[in-house]
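Got a structure for you, written out below as structure tokens; questions coming shortly.
With one protein chain held back, the other chains of the complex are shown just where they sit.
To keep things simple, chains are lettered A, B and C as they appear, and every chain counts its residues starting from 1.
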Amino acid sequence: MRAVPFPGDPPITPQLVRDHHLTDEEYGCIEALLGRAPTFAELGVFSALWSEHCSYKHSRPILKTFPTAGPQVVQGPGENAGVLRLPDGWAVAFKIESHNHPSAVEPYQGAATGVGGILRDVFTMGARPVALLNSLRFGPLEEARNRYLCAGVVRGVGDYGNCVGVPTLGGEVDFGPGYGGNPLVNAMCVGLLREADLITAAARGVGNVLLVVGSRTGRDGIHGASFASEELTHESERRRPQVQVGDPFTEKLLLEASLELIASGHIVAIQDMGAAGLTSSSAEMAARGGVGVEIDLSRVPTREPGMTPYEILLSESQERMLVVAKADRVTDVQAIAAKWELAATPIGRVTDDGLYRATWKEQVVVAIPGQRLIDDCPVYTPVAREDEAIVRLRAAAPPASHLPPPDEVLLQLLDHPAIASKRWVYEQYDSTVQASTVIAPGGDAGVIRVRGAEFGIAVTTDCNSRYVALDPYEGGKAAVAEAARNVACTGARPLGITDCLNFGSPERPAVFYQFREACRGIADACRALETPVTGGNVSFYNESPTGAVAPTPVIGMVGVLARADRAVPSHARTPGDVVLVAGVTRSELGGSALWEALHGFVGGTPPRVDLVAERRLVDLLVAGAERALFRSAHDCSQGGLGVALAEVAMGGPYDETGFGLDVDLSAYGLRLTALDLLFSESHGRAVITAAPERAAAVVALAQELGVPIERVGSVGEQGGAVRVRLRDARVEHPVDRLREVYFSGLPRRMGD
Amino acid sequence: MSRYRVQVRVMPRAALLDPQGQAVEHALHALGFGDVAQVRVGKHLVLEVKAATQEEAVAQARTMCDRLLANPVTEDYELAVEATR
Amino acid sequence: MSRYRVQVRVMPRAALLDPQGQAVEHALHALGFGDVAQVRVGKHLVLEVKAATQEEAVAQARTMCDRLLANPVTEDYELAVEATR
Partner (left out) sequence: MTRVAVIVFPGSNCDADTLAAAREAGSDAYYVWHRDADLRQADVVVLPGGFSYGDYLRSGAIARFSPIMGAVAAHARAGGPVLGICNGFQILCEAGLLPGGLMRNARLKFLSRPAWVRVESTDTPFTGLYDRGDVLEIPIAHGDGRYVVDERTAAELEASDRVVWRYVRDNPNGSTRDIAGVCNAGRNVVGIMPHPERRNAPILGGQDGARVFYAMEARHATQHAVDVRAVGDRHLRV
């Protein structure tokens, strides 16, 4: 039976094809594949599945170069989430996803539904979500629009995760002019499961029944997937009524119902209806299982009357799941759904003819060879060429001008939006629900315990887009290295990553160059650190009329601590402790916060990542934590050693005060100027504090592992002064002054 | 210049999901109000402005709604303006 | 039985602090609407009921408000009921 148009469908014209973001060549492929012209509904299906967002048509060959194997990998890329092995039969499922375009149009709902989608990706693996993270980028907060976006996104992220009851354990927020027209909102979810309970999203078993579980289908976000593959213009502003509204309450019910369904054995597969809704979930499930499916669209419960097959196929209404139930268990599935006050409606079945078929009652409206629908999508290898302007910028230096003394610079940096405390953000996120939070936001990485087990899990997201913009290869490496350091500072061994690659249009050679090189850097770093890539997300076309965003490949990393109760916090805790600096400081101010804050200059050659040294530092941090040698450990990132020392002194976000610090750097980094020594952003470094009686063991361990280490001072009294002595300068501030500056930077700009 | 009382009703757009309205509808059904339908939940704002004329007050109120009080992406609003004594 | 449209306005009690109203007022001042005062923010609910008469519809709506839609400790409400065509 071949597909025929549905009454009222528009005729297929070249303009209609272009409106679906398909090129003439792609349309040619479609006609060749079908042996005829597509129906309107079929055109919609192709448009969705062959969008960049679903098909990765510009990125697939590059993504193939990522290392994805390792003894710890249970599930690599290709599923809803990656899965890594933990001790004692446990496993961790995790994934990161972008929701940039929807958030640019409606920050609150865009961010909220982004969190909703990533939660579903994780619990459809049979994992209970135990942590959320979010990586955010906005234009400068001096502009009201950017403040509006930032406030709305943060509220949306918070309201959704808080309601579902998953703690937000970390993330990042950064600012830059390129993000003004196109903010980035990446959400990551981490879930815990018994390895034996893993379920995947491959439809199987001819005659098994497809059910929609959850919310009704409305006209929400039709074309979201192709929308996400398009630059933001005034035209997209006009598409606003298509925003999706999140319902975290229904999500919580869906979470409980899904986990119960998976445990029940009544179902063989489950998948979230994410981008491109029913279309992508059903087509992908069928292709993964190598089977056909048949769906009667007239049976899908709708929220509005008169919805067409096209609309039902492409709707992105939230909080819906597609479940493949064993043929004789449909009523059991419905009973579990009903317990959680959800509808579960049979809409189709698994077939043996390999066709992806959708009908309206008896009438066939879509009939496409299923495997080819997924596999035949054209793949592009765009031209990659570095922008000459970047080459020049890398060679440039900031204008020579009179520089303030280092103690003033330190205050300026602590107030710099990229560095200032993000407490204003993370205190809007429930970080203690589930009663397992060992290290809450504000440290290097979030850490949770696992009830009934000894081990713990550490999570972080990281990316410094300045480095990537200036040198995408080193920048890609740096993002992985920083994530690994953040995880390792808590004492966790880095296990693997998920990535969210936010770039401009891949059709521009300069952008594709950034993408290719950043990925090469990520791959090299992941190999060196033995942290395979388990999945991720590519978000292209992050451009607005004012230009592309800075290339921002966000790395989400998971690590494991042998003993959760030995997790190491990031700040000083006891007067008299010894302060040590591990790693080497070089003169590497390219892309630094110092130059950005002082000169408004983002340029120069960014710090180079020595992956061997990085690996050794990680080993030191993990081994030292396991032997309980450290009282605290904190890596040096933006703002360098100066900011890291201040952060160590300042203490936790809710401490009444911090600690003084007496540090003498006059014998460290001998050839460096004070500004270099304090604010250069060389990688591979951490500030460690240790009880005096353990300091010698720390030094010995570092030497054994080949990490250069120096004792540089000691922790002072609570509420004391932070004093750093250099050969030709000196920094001194009461720690309370530092805290005041560091914690007020963001609320002041947000007008709170 | 006189004082005017402005009443603004801000409702979620008709085509958008209104989870709050849904939850209230279910709750009313559970309470025995089985015939209740089409529940939508929005906001009501009351405020006072000073203006020379009623028209000016309406124009001011409209600008406030467009710029701040209603989210043009997700909400529709209605206005009522009356002189206060 | 006819259908009636019920409109319910629920406002925070006058004696209580209304931080949302205050925040809106500040935001309006910051946007240049310096004369705005007395901002209060509440809820507006719209729903449909079936009833034999208008009086019955009003009575139903009142019970819904008393039992669920408004919290007498913190809120006051007003009702309007009209027949739908």
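Heads up, the rule we're going with is that a contact is a pair of C-beta atoms (placed from the backbone, for glycine too) under 8 Å apart; a residue touches a chain by one contact, two chains touch by 3 or more.
Note that the structure is a prediction, hence the values are computed from the model and not measured.
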Quick one: jot down which shown chains the absent chain touches. A, B, C
Thinking of the whole complex, not just what is shown, which of A:199, A:564 or A:589 touches the missing chain? A:564
Which of A:29, A:74, A:105 or A:163 touches the chain that is not shown? A:163
Residue numbers in chain A that touch the chain omitted from display: 155, 158-159, 162-165, 247-250, 252-253, 340-341, 426-438, 449, 451, 564-565, 653-654, 752
So which bits of chain C touch the chain we can't see? 12, 15-17, 19-20, 23, 68-69, 71, 73-74
Mind listing the chain B residues that contact the chain we can't see here? 19-20, 23-24, 27, 30-31, 41
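Assume only the chains that are shown with their structure count from here on.
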Take the average of all CA coordinates in chain A, do the same for chain B, and state the distance between these two points in whole angstrom. 37
So what's the Cα centroid distance for chain A and chain C, whole Å? 41
Just curious, how far off is chain C from chain B if you go by their C-alpha centres, in Å? 9
Could you please specify the touching residues of chain B with respect to chain A in the complex? 12-13, 15-19, 22-23, 26, 71-74
Complex contact set, residues of chain A against chain B: 105-106, 109, 215, 218-220, 240-241, 243-247, 249-250, 303-304, 317-318, 341
For chain C, which residues count as touching chain B in their complex? 9-11, 21, 24-25, 27-28, 31, 33, 35-51, 60, 64, 67-69
